[in-house]
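Right after this comes chain A.
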Amino acid sequence: MGYRKIRGVTPPGQYFLQGDEACAEGAVAAGCRFFAGYPITPASEVMEHIVRRFKDCDGVFVQMEDEIGSIAAMIGASWAGAKPMTSTSGPGLSLMMENIGYAAMTETPLVIVDIQRAGPSTGQATRPGSGDMLQVKYGSHGDYEIIALSPWSVQEIYDMTIRAFNLAERFRVPVFVLSDEGVGHLRENVTVEQEVTVFERDKAPGQPPFHTDEPGGVPPMPCFGDGEKLLVTGSTHDPFGYRKTQVSEVHERLVSRLVGKIRNRADEIVDTDSYFLDDGPDVLLVAYGITARAALSAAKVLRDEGQKVGLLRLRTIWPFPERVVVESAQKCKEVVVPELNQGQICREIERLLDRDVISLPQTNGETMKPTKIIEFVRERAVTQP
Partner candidate 1 sequence: MRSLVAHIEINQAWCKGCQICVEICSRGVLGYATDVSDKGFRPIIVEKIEDCTGCIMCELMCPDLAITVEKVEK
Partner candidate 2 sequence: MSKHLYKYLRTEVFPTPFCSGCGHGILMGAILRAIDELGYDMDGMLFVSGIGCGAWIPSPHFAADTLHVTHGRPVAFATGAKLFKPSLKVVVISGDGDIASIGGNHLIHAARRDIDLTIICANNGIYGMTGGQVAASTPLGMRTSTTPDGNRERPFDLCKLVEAAGGTYVSRYSVHQVKPLIRSIQRGLEHTGLSFIEVLSPCPTQFGRRNVSGTAFEMLQTLKEDCVSRQKAETMGSEELKYKIVTGEFVTS
């Protein structure tokens, strides 16, 4: 139980992998041995690659009849002791929403890879977008918390998939690798290390699986078939899983703990990256995913032109990096948020900062070019001396 180092399944070295493939490699490295999925562009390559890799490590793969079945099978497998994964994109994610709430309620570790495409609805299947940023957090009904990570490169989707499994097991929560077509279908250098740090579940026989006295703590998770006589239910339940749907205190305590175990540990989960922030830039770019690469490229060009521009990159989206965003924005005159949606994360930042935040949205199914950001900042510099 807890964190430990293991020898990876993939021989160490340099690889040239697609983002989707690297994600599958990361999963196998982290100990994922169960995958249930349904084909969808641009996420199918994760599934196709993991099928091949499971041959080497006795993984169990099933292509289910739909995404509802996929996530249901994952939850069943997770309680049978698996570290499960699925990969999907917007339309599939929409179908999974009910059981994402179930997984949050039953504290079931899952890793869901969302290779975002341009929506809504079927939209542009082969084109990138970042339209699911709020859906992963709020898509299922009721109050709950999840974790979402946002990689910007193929190396990072490999590393973050490993981290996603560790966080899922550590916090007993669904974790999203919230990527996009831009990274999922990108091929880049990936360095695979010999050793991988993984988190192993604490089974703690006899202990209540749905309660801990530690405030905001995470209870141990036993497994089907070990004689524990587990009661797992999506209804309001007491520490041992007995349904208590008419007891208001039980519901309050349960929901508070589900939310608190993530919110109170935000500092352990949140991960960001910053560029050119030391001198208190005039313009702060806040970006994530593939768009952050355009933002970094733009920041470098603008810096060369003498403009004080900095970049804060969100590697974690949920829980939202509130403290870092507030601190980074403090000394900046303007905060600009380029993203492949109509301002989803921009609005989240606006909620935190007591001032206007500038949205630089793009929803044309293309990745954002650095020139768009460069021209936007140049223009602002001229019009707002």
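Selection criteria: all candidates are chains of the complex that A comes from, given by their letters.
Definition applied: contacts are C-beta pairs under 8 Å (C-beta built on N, C-alpha and C of every residue); 3 or more make two chains touch, one makes a residue touch a chain; residues count from 1.
Given the structure is predicted, the values throughout are model-derived calculations rather than measurements.
Asks: Spot the contact partner of chain A in this complex among 1 or 2.
Replies: Only one candidate touches chain A in this complex, namely 2.
Asks: Can you check the complex and tell me which residues of chain A touch candidate 2?
Replies: 33-34, 36, 60, 62, 64-66, 68-70, 72-82, 84, 98-99, 102, 224-225, 227-235, 241-243
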